[in-house]
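Excluded from the complex is one protein chain; the other protein chains are retained at their positions.
Coming up: subunit A.
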Amino acid sequence: MTKRTIFAAVGAATLLAGPAMAECSFENDTPVSMLSAGFEAWKAVSDAMAECGSFEAELDQEFRTKQPAAFAADPSLYALGGVANGTITPLINEGTIRPLDDLVAEYGQSLNDNQLIRIDGQVMAIGMMVNTQHLMYRADIFEDLDLEVPETWDEVLEAAATIQEAGVVEYPLGATMQTGWNLAQDYVNMFYGFGGEFVDSENIPTLNTEAGINALEMMRAMTEYMDPEYLVSDSTYVQQQFQQGRIAMANLWASRAGAMDNEAESEVVGLVETAAAPKATADGPPATTIWWDGVVVAANIDDETAEAAFRVAMEGLDSEMVQANNSAAIWLIEGYEPTRLAEGAIATLQSQPAARAYPSTTAMGLMHTALGNGIAAFLTGDKAAEETLADIEADYLTAAREAGLVDG
């Protein structure tokens, strides 16, 4: 590189940085750091926060392992944290994040009520986006075969049969059924769709019920139309199946919808549409759970740092950021214009009866693990439905006793 190009590069960087710095409404000189997940929306938000100066973000997909310990330190290793409904649980339990009501009153005028995540009456997190699994389908195939967009899982199966018969694609259906977290999540969706409850108020499992069996049966019915390697297919795999035109439908994360129109990767640009998550029963809620992502502020920091951190966070969650990154997520923030691919997520959120938010409880964490390890045995035909559910309940109970949730 010649001296001149270096000079030019530095010049360009300064030019870029110059106006960007000016976008922040105040000059921050208190060091603020944040630990969050590493997907696109967090990148957009942390870039916007960085405009205020003295800000450092760590975007790490292993954040859920690091966060509880990092926030328990005194002083906390990070002032801000990015969490979702599942990962806020340990922070709430250990009391390592602070209530935000005062800060919201002082600096949070731009927030709408929907963004205030309240736990026991106190604002504990500021929501920025929602995510949910909903139906994505190949509009061109549906049009060619004259199919209606399915609203229930029975209709999904009928449509899948028609598509398979017509021979458009070999396996019409995709699903995030990788053993472990993904498979458990799909089961949670379906189980809630059938109106099930995982545990009672004493944390005793209530899985082995009609809803439990129905959910299992429905998942097995789905696998008939899926690539036989479904037990290793995670979100990225299903997304690629869509992009390569190998599937026609899937109940997939809203955050993955944007990738369908990514011309560098996708062969089906403009052909994929989204719709509400299918229902398990005709008059039930959509068989899915609602997830939010948001920002929390550590408890173990002094009030000044907390104040600065909150103001920086507000800068990151403002309308300007949303307008610049409109299609990166289903934003909760003022100024968001839903895109074509956001329709499904919004339809899911609006449908009545409403889908549930994924529960932030300790019991659910244990149940999720037990489900993730146990359900595959039914799908592979090793165990009958009731035996599978009884074994998962037994697994959960062992773990719950060890964790102290259940006595005896």
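In this section, contacts are C-beta pairs under 8 Å (C-beta built on N, C-alpha and C of every residue); 3 or more make two chains touch, one makes a residue touch a chain; residues count from 1.
One rule holds for everything that comes next: contacts and distances are computed from a predicted model.
**Q** Unshown chain, UniProt name, "Trehalose transport system permease protein SugA", "Biotin-independent malonate decarboxylase subunit beta", "DNA 3'-5' helicase" or "Putative RNA polymerase sigma-E factor"?
**A** "Trehalose transport system permease protein SugA"
**Q** Of the listed residues A:T30, A:Q115, A:Q239 or A:T274, which contacts the missing chain in the full complex?
**A** Answering carefully, the residue with contact to the hidden chain is A:Q115.
**Q** Which of these touches the unseen chain: A:G53, A:P99, A:G180 or A:G258?
**A** From the options A:G53, A:P99, A:G180 or A:G258, the contact with the absent chain belongs to A:G180.
**Q** Taking the entire complex into account, which one of A:D29, A:E94, A:D144 or A:D302 touches the absent chain?
**A** A:E94
**Q** Decide which residue listed in A:G82, A:G108, A:G127 or A:P205 touches the omitted chain of the complex.
**A** The single option touching the absent chain is A:G127.
**Q** Could you please point out the subunit A residues that touch the chain left off the display?
**A** Given the touch definition above, subunit A has residues 64-65, 68, 85-87, 89-90, 92-95, 113-121, 127, 130, 178-180, 183, 201-203, 227-229, 231-232, 237, 290, 292, 299, 332, 346, 349-350, 354, 357, 359-366, 368-369, 373, 376-377, 379-380, 382-383, 391, 398-399, 402-405 touching the missing chain.
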